[in-house]
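All remarks here apply to the structure that follows.
A single protein chain has been removed from this complex, and every other one stays in its place.
Let's turn to chain A:
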Amino acid sequence: MKRKIVKEDVDSQVFNFFNILLMIIFTAIIIIPIWNVLISSFSSGKSLAEGGFALWPRDFSLENYRAVFRDDSIWQAFFISVAKTVIGATTHVLFCAMVAYGYSKKHLKGRKLYSAIGIVTMFFSGGMVPTYLLMKSLGLLDSFWVYIIPALLSFFDVIILMNFFRSIPDSLEDSAKIDGAGDWKIFMKIYLPLSKPALATIALFNGVGQWNDFFTTKLYITNKALYPLQMKIYEIIVQSQTHTMQNIGASVVLETTAKGVQLATIVVTTLPIILIYPLLQKHFLSGMMLGAVKE
């Protein structure tokens, strides 16, 4: 009996050893390129031009970041990006939750019709031009609200939230009703606090989407004051390339290269959203487990 346990230990030790080794290799494959981007973004144009791979900056320089932040309007763009991510994600979650709350009640009139309408829109969208026409008639062209209003509802998120709401026992609601609470109060005080994991998950998905989205800007926005970071930075990259094309200012040794600016850009745009991730991760994980186990 004793021997068997020892044997199992050896087995699992071997397993653990290879498991850890494999995971280290796997993690390294993911982390090294990211690290390389981060390090290279701190290298001078000259050392980048020499090419090759580096795990440490050969010639430390902040010029790439200076090139990105030289334009004052980047802070405005940063503000727009943050605003649209925060407002967009919050309103999206609240709006979807409200719809899902109503939708989770079996006594809702016309429930089947709503779900038919919702499901159809999940599979078929109007396409670019009709959507453009719609935005135009709604007066959303060149307005900040084009980032928020069309993104308010996602039927997919409504379904996820609805399922989550259904798992909340009816007895909670009944007892609240007995105490004199109305639907609003029940929604705000019982459903929302109990659904934090699901809400956080959807907020994160939506927030990342909002942060990364530049197509909305490309199509509907012409006013540069409303450009988010993604679009602004796209402009900076394109301009760092046309700079050489227009062959201006070449008599000075350039401190930056187009590649350096691109790398700095990647770091600037990705970092904020990566930093938010750990804050939501706790909720996120339990949210992802939603419906994984059936009681």
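Some observations on this one:
Note that a residue touches a chain if its C-beta (ideal position, glycine included) is under 8 Å from a C-beta of that chain, and two chains touch if they have at least 3 such contacts; residues count from 1.
Keep in mind that, in the parts below, contacts and distances are computed from a predicted model.
The chain absent from the displayed complex carries the UniProt protein name "Sugar ABC transporter substrate-binding protein", chosen from "Succinate dehydrogenase, cytochrome b556 subunit", "Nitrous oxide reductase", "Asp23/Gls24 family envelope stress response protein" or "Sugar ABC transporter substrate-binding protein". Remark: the omitted chain is touched by one listed residue; of A:K177, A:K224 or A:K282 this is A:K224. Summary of contacts with the chain left out: across A:L140, A:L199 or A:A258, the touching residue is A:A258.
Of the options A:L48, A:I186, A:L199 or A:I233, the residue whose C-beta touches the omitted chain is A:L48.
Residues of chain A in touch with the missing chain: 46, 48-51, 70, 128-129, 132-133, 136-137, 218-219, 222, 224, 234-235, 238-239, 241-254, 257-259, 262.
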